[in-house]
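Omission of a single protein chain aside, the complex is shown with its protein chains in their original locations.
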Amino acid sequence: MTQPIRVTVWGENVHEHRDDSVRAIYPDGMHTTIAEGIREHLGDGVRVRTATLDQPEHGLTADVLAQTDVLTWWGHAAHEAVSDDVVARVRERVLAGMGLLVLHSAHFSKIFISLMGSTCSLGWRNDADRELVWTVAPGHPITAGVPNPIDIPEQEMYSEYFDIPAPEELVFISSFTGGEVFRSGCTFRRGNGRVFYFSPGDQEYPVYHHPHVRRVLANAVGWAAPGPAVDPPEVANRPRGWFEA
Amino acid sequence: MTQPIRVTVWGENVHEHRDDSVRAIYPDGMHTTIAEGIREHLGDGVRVRTATLDQPEHGLTADVLAQTDVLTWWGHAAHEAVSDDVVARVRERVLAGMGLLVLHSAHFSKIFISLMGSTCSLGWRNDADRELVWTVAPGHPITAGVPNPIDIPEQEMYSEYFDIPAPEELVFISSFTGGEVFRSGCTFRRGNGRVFYFSPGDQEYPVYHHPHVRRVLANAVGWAAPGPAVDPPEVANRPRGWFEA
Amino acid sequence: MTQPIRVTVWGENVHEHRDDSVRAIYPDGMHTTIAEGIREHLGDGVRVRTATLDQPEHGLTADVLAQTDVLTWWGHAAHEAVSDDVVARVRERVLAGMGLLVLHSAHFSKIFISLMGSTCSLGWRNDADRELVWTVAPGHPITAGVPNPIDIPEQEMYSEYFDIPAPEELVFISSFTGGEVFRSGCTFRRGNGRVFYFSPGDQEYPVYHHPHVRRVLANAVGWAAPGPAVDPPEVANRPRGWFEA
Partner (left out) sequence: MTQPIRVTVWGENVHEHRDDSVRAIYPDGMHTTIAEGIREHLGDGVRVRTATLDQPEHGLTADVLAQTDVLTWWGHAAHEAVSDDVVARVRERVLAGMGLLVLHSAHFSKIFISLMGSTCSLGWRNDADRELVWTVAPGHPITAGVPNPIDIPEQEMYSEYFDIPAPEELVFISSFTGGEVFRSGCTFRRGNGRVFYFSPGDQEYPVYHHPHVRRVLANAVGWAAPGPAVDPPEVANRPRGWFEA
């Protein structure tokens, strides 16, 4: 029998404490809602825990990371408060094979920038635009079971130019009421690890309660989970014939 | 001194003869307007001729193709009327290094389908949508000198899912009044040849008179032109050591 | 419980009848050995049948294809003998979601060329070169459980330039005794279908008996199998607001 995928949902958990508007939507924190969405679809196929910025080592000790197959990351107001040591530790785990889901405003997180190498900047507007999320990779496992387009009634607008490396797979493109477009679902591989950036999801709108958004997150957990027996690549001095039987 | 790029603008030239609405916009044929737009920007850097469906061999004799560095292709009403022999000849030239610009409804042309391998189908609506063409590859030579977005007041709507192979470079994404999105500028390489698909441009709207659309076409001619000394790849039985000096 | 993947192994089955050297290696036909290799690794997870050129409709009736999730294709001496109608039928099924594994000399099959759009030519030499198959996409499911490199003692040499579109994922690169290199494991998507080209495997060498080659084939079957609920893309005229709830 297959082992459940061990998921850690990381939430900055700052807006939820200081903004009434956010607490009204996410009374137990956005991370709790995201974790629920993943459990809702994957059931016994996952074991989900959460971790937040205010915990010791932001809840991401070496031990927790060693027991994490897929990490999801949401941050916005406190990117700079995340310790460089924790970022280095997360990056090392991704390169060794841990999956990473980077959500919405985490485009500006230290971990995402360190894996992408570019500025990761974009355009934005907080004005309750309708977002339509179009599938441009049908048959990709991340798109299973969601309509094309996914219709999100109110969202923060994100627009191009989104300064990322060309995605290895472009899965979703969004449009907004104002006519902007955005590459809203993008996959990347870094070392042995799989990275998925997914932009829908803002603290001011109930996006993580949206059934199709939850389905995408659950699908992405399945996609990003490492297979068995992935050895971390390493630099090595190799004598001639080193690979002979 | 650099030789001018030899461009052949191929136009189906059917709507222009049967539809008053089209003739009003393109009295000398769409191909003539497209050719003008290219000359306008590239001047002495190009030598542009046109060819149309009704000519012998559709104007694309072996001789004309041998003297063509970049071919542009617009068709809509008469894809099936294009001879398979001419398509095979064009394909062979592309694989040997000739650039190809595939325009708008030519997504369903025989030549494009034969180079892509997929159905090349899409969604559409003829209802004067505003099209916004967003650059997602800044610094790409095809985007030089155009605003982001390009604003086309009225256009036929094209929408995803656009059934093409993943583009090697995704240059433009469009949005439309109705909220649809479309990968409107895509590059591909096939053999030695460079292929650019660009969707803006419909017989019912004056899109090929739009200054920024013309600039994109001219840029794309420059991008698609083959460099010097490209030898066609070939199958070969190679004895061991065949590449020794 | 998951349904088994329905695999059809297609073999040209010509060399096996006319060449003693081939029959000595593959007494029941190459297709039989390939089918065994897939069963060996996937067991109850697959239901494998074979089909050959000499059968009515080459064994690939509409009915058989409708019940096939993944088709593997080996051909060499008789590409031209494959009926255009059957090729069109296979292509249609791939675009609708059926997986396709294209093996070795099938780089020149009608089905592969029709899906790639390029010449698919390459260099070659039949001189018992040692082939080393290097993984350049660790963590890709097709590479699970195989050493890096896979060591094939004797093989036909295939060399660049291999005239294919840039693969979406480059999984393996091979080197040969003579110093040549070849992109030997390449993935592509066409429509809803996944295509994997894998070059090791020649009628003159016992490559399909090689345990790691068999493992790659089994892995690729798992990778290429369509997920549930993939709808074929279609062209459609869409009135404004067609996607409203």
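Order of writing sets the labels: A, B and C. Residues in every chain begin at 1.
Going forward, a residue touches a chain if its C-beta (ideal position, glycine included) is under 8 Å from a C-beta of that chain, and two chains touch if they have at least 3 such contacts.
Because the structure is predicted, anything quoted here is derived from the model rather than measured.
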**Study point:** Touched by the hidden chain, restricted to displayed chains
**Key:** A, B, C
Point to revise | Contact residue for the chain not shown (choose from A:27, A:43, A:141 or A:178) | key: A:178
Revision key, fill the gap. Missing-chain contact among C:50, C:174, C:192 or C:219 belongs to C:174
Exercise for review: Please give every residue of subunit B in contact with the chain that is not shown.
Suggested key: 97, 132, 137-139, 141, 144-145, 147, 149, 151, 168-169, 189, 192-194, 226-231, 233, 243-245
Revision key, fill the gap. The missing chain sits against subunit A at residues 91, 95, 108, 114-119, 121-125, 127, 129, 157, 159, 161, 163, 165-166, 168, 177-180, 188-191, 233-241, 243
Exercise for review: Would you write out the residues of subunit C that touch the absent chain, in ascending order?
Suggested key: 130, 132, 134-138, 148-149, 159-162, 166, 169-170, 173-175, 177, 179-181, 183
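Convention: only the chains that are shown with their structure count from here on.
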Check your understanding: Roughly how far is subunit B from subunit C, going centre to centre by Cα mean, in whole Å?
Key -> 32
Revision key, fill the gap. Cα centre of subunit A to Cα centre of subunit B, whole Å, reads 37
Study note, to complete from the structure: Residues of subunit C that touch at least two other chains are 168, 189, 233, 243
